[in-house]
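Everything below concerns the one structure shown next.
One protein chain is absent from this view; the other protein chains keep their places.
A, B and C are the chain letters, set down in written order, and residue numbers restart from 1 in every chain.
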Amino acid sequence: MKVNGIEIVDTYAEICEMKVCRFLITALSEDLAYECALKTTGFGTSIIMCPCETGIDCRAKETPDERPGYYVQAWHCDEKTLERQVMARIGQCVLTHPTTAVFNGLEDAEGYLEIGKKLRYFGDGFEEFEEFGGRRVWKIPRMDMDFVVEETIGYKTGFAGGNFIIMAENLPSALISAKVAVEAINKIEGVVTPFPIVSSGSKVGSRKYSFLKASLNERFVPKLRDVVDSEVPEGVKAVYEIVINGLSLDLVKRAMKVGIESACRVEGVVRISAGNYGGKFGKHRIHLHELFK
Amino acid sequence: MKVNGIEIVDTYAEICEMKVCRFLITALSEDLAYECALKTTGFGTSIIMCPCETGIDCRAKETPDERPGYYVQAWHCDEKTLERQVMARIGQCVLTHPTTAVFNGLEDAEGYLEIGKKLRYFGDGFEEFEEFGGRRVWKIPRMDMDFVVEETIGYKTGFAGGNFIIMAENLPSALISAKVAVEAINKIEGVVTPFPIVSSGSKVGSRKYSFLKASLNERFVPKLRDVVDSEVPEGVKAVYEIVINGLSLDLVKRAMKVGIESACRVEGVVRISAGNYGGKFGKHRIHLHELFK
Amino acid sequence: MKVNGIEIVDTYAEICEMKVCRFLITALSEDLAYECALKTTGFGTSIIMCPCETGIDCRAKETPDERPGYYVQAWHCDEKTLERQVMARIGQCVLTHPTTAVFNGLEDAEGYLEIGKKLRYFGDGFEEFEEFGGRRVWKIPRMDMDFVVEETIGYKTGFAGGNFIIMAENLPSALISAKVAVEAINKIEGVVTPFPIVSSGSKVGSRKYSFLKASLNERFVPKLRDVVDSEVPEGVKAVYEIVINGLSLDLVKRAMKVGIESACRVEGVVRISAGNYGGKFGKHRIHLHELFK
Partner (left out) sequence: MKVNGIEIVDTYAEICEMKVCRFLITALSEDLAYECALKTTGFGTSIIMCPCETGIDCRAKETPDERPGYYVQAWHCDEKTLERQVMARIGQCVLTHPTTAVFNGLEDAEGYLEIGKKLRYFGDGFEEFEEFGGRRVWKIPRMDMDFVVEETIGYKTGFAGGNFIIMAENLPSALISAKVAVEAINKIEGVVTPFPIVSSGSKVGSRKYSFLKASLNERFVPKLRDVVDSEVPEGVKAVYEIVINGLSLDLVKRAMKVGIESACRVEGVVRISAGNYGGKFGKHRIHLHELFK
């Protein structure tokens, strides 16, 4: 199968279920809201060694307080850990940021993290409860203005590990292709790319060092194509992977499709593939060829 | 004492010693290097609930591989924790980012974190050692190009908790004053502001909730000035704090001085103060008045 | 009348009819499209001394070539001058910019500027005509790829000079209020703010220098309030004006309303007014009070 003349490998991405929480950060101005969202979602590429997986979802079209805002996602395996991590990020990066507020960002939540409910104690008795546009919020005094934070923030089962792999005749092609793909994906509400662009894929365990849990996935490294059992075809000198987490399986599929179509518009791209662990980790599979039927 | 007509309170910032590690992230282009530095330093405002304190120090004027680069700082109480945290951030946010490399960024290190030395195992036997411009580096194969990472990254005793507090007649004044101050501070090499701007100060413990380790510092909250023992003078409606960590006590002093001078250029600023814990936590004190002698 | 507690003066903005042309710039990636739109719309605040009035309208949700794109507006008094100016800007700033294309951006045009039709001669015989998604375009060879430019670009009668004036108790309040207002206005498709924010209003002619066509409008300068017949109330120390051009009178009204509502959310704003020339210049009037009925 080809998209815009570029070969799409007959393979699949392996999708895990994880818990995702989505919240809205608003602030007095666009730049304050965006800077806060950036800081709050840093160091969140993968739960292998990051405290949780995170990403900026999208700019909000409308917000409860009519101020500019960004939706943010945080991901972890279970809701307890997720609550702890979201609490830490909101407490350290949003509560402390000028003029911000936090609202629930999920309409179809399966459950709720008690964020405002616990964070309110920071107010040391000066906090106040309020109904605000049908939401239950706490107002915690700050030095600039009250921090408004919704009592609970919804979470649900999300779908992590959507991905595709771009192989190109040189590094600049792979890089611009990946960039253009991520731009297109980021226009879709409900998905995030926890890694901006992945330059280093991993495999489980290690061939050589038994003490390692994860190591280089040498099968996608162009310079090793002649010395290992490689997935890299001749003529490919650079490879990037795009990783996508989304609120539904359909959103992940749509993001993969749009991403691949955009990636294939860039000159020098040779082949699109996807990463999986032979089905050992994820419950779901997204076959690349099915995206284009 | 007054600076540009604005009262400087006769008080001091309390400075703790912590361990700081400084490294250089380079990449093929300016935006790749900066985006990586941003992601790597997210979720790093305070070790109260963040894994470590972090900040972008400055753009590098020159780099070992002649590519654009940014110096980044990471802070923690002891070198063991710091090594673990720096390893996680470099492993998750730099190794995985397109075209990046990492070099030591301290010339006067007291000791070294074994970053490249340990990270190299990720290469699963395909990693290679090299002398590069007098540096000992490991080259770990990636999908786009080798990740070059220096064997060890220096750390030293740094000085954390430099700060000053801006009090203004309204929120926009306090906000622009803080922003202009941070811009001026960020031009100084060797210091970082782990919080962009602090809108919510804390005190140790809590008056009301005995289970809390830290809570609102109500003494700096304008709206509570009539109900608590307040530091907020009449006419002040908004307050921000700037927090500064630096490689030397002199750098922290210089950053506080430059920051205060810039803050005082903004209309509507009424008073500059500083935060301390009565000397219980920090070994060092920086008196505001001494900065302007 | 008050909005969020802030006085709205019972006055009006005076609106002129001008010719506006709207075109779409697309490119391979978001940043290329945006950088091109920025360069193309520079030096375009007012036809008093700029070659035409310009502004970035909005990011396109969809584009004919499925690439990222920005709508741009250009304004002048008559279509001949407008055609010359648009030709110069597209020829100098878009044709020469990497990977760009230009399409008509008006669905209800009154007439058409012959842009592609004339620019195609630059191709020196190597240009080719094509139907592209129902559009008539010329493909002019470039060093990176063909420049695709639509044969004609629509123009229509637009409405220029929408405005409101923010008066605040200090400069930072006026500045953040203006910034927040412009951010809100820029979310509305079909309007532009040719000046980012206006710090210097003019009046026709001069009191003192007879050779001047335009000079300072001293009535809105806070520091002159005691020496001239001033519009500035006591307690106001800074004033900004927001100027809005739009594709329809309704769009200008909507932008003024949204802008004023946003401006009034900022602390320290004292009064909102508007600028006019007593009805001498514009055919239309937008009364502030009517916006909030």
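Definition applied: a contact is a pair of C-beta atoms (placed from the backbone, for glycine too) under 8 Å apart; a residue touches a chain by one contact, two chains touch by 3 or more.
Predicted model, so just to flag it, every value in this text is computed and none were measured.
Taking the complete complex into account, the chain left out of view touches A, B, C.
Considering the full assembly, C:218 is the residue among C:150, C:169 or C:218 that touches the omitted chain.
Contact with the chain that does not appear here is found for just one residue of C:102, C:137 or C:171, C:171. Only one residue in the set A:176, A:197, A:232 or A:255 touches the chain that does not appear here, and it is A:176.
Among B:42, B:68 or B:123, only B:68 touches the chain that is left out of the view. Seen from subunit B, the chain kept out of the figure touches residues 28-30, 66-68, 176, 179-180, 183, 261, 265-266. Within the entire complex, the positions of subunit C that touch the omitted partner chain are 28, 35, 38-46, 48-51, 87-89, 91-93, 95-100, 121-126, 140-147, 171, 174-175, 178, 195-202, 206-209, 211-212, 214-216, 218, 220-224, 238-241. Mapped onto subunit A, contacts with the missing chain fall at residues 31, 168-173, 175-177, 237-238, 266-268.
By our rule, only the chains that are shown with their structure count from here on.
Because contacts link each chain to all the remaining chains, their graph is best described as complete. As a whole-number value, the distance joining the C-alpha centres of subunit A and subunit B reads 26 Å. Annotation for subunit B: residues touching 2 or more other chains are 171, 175, 238.
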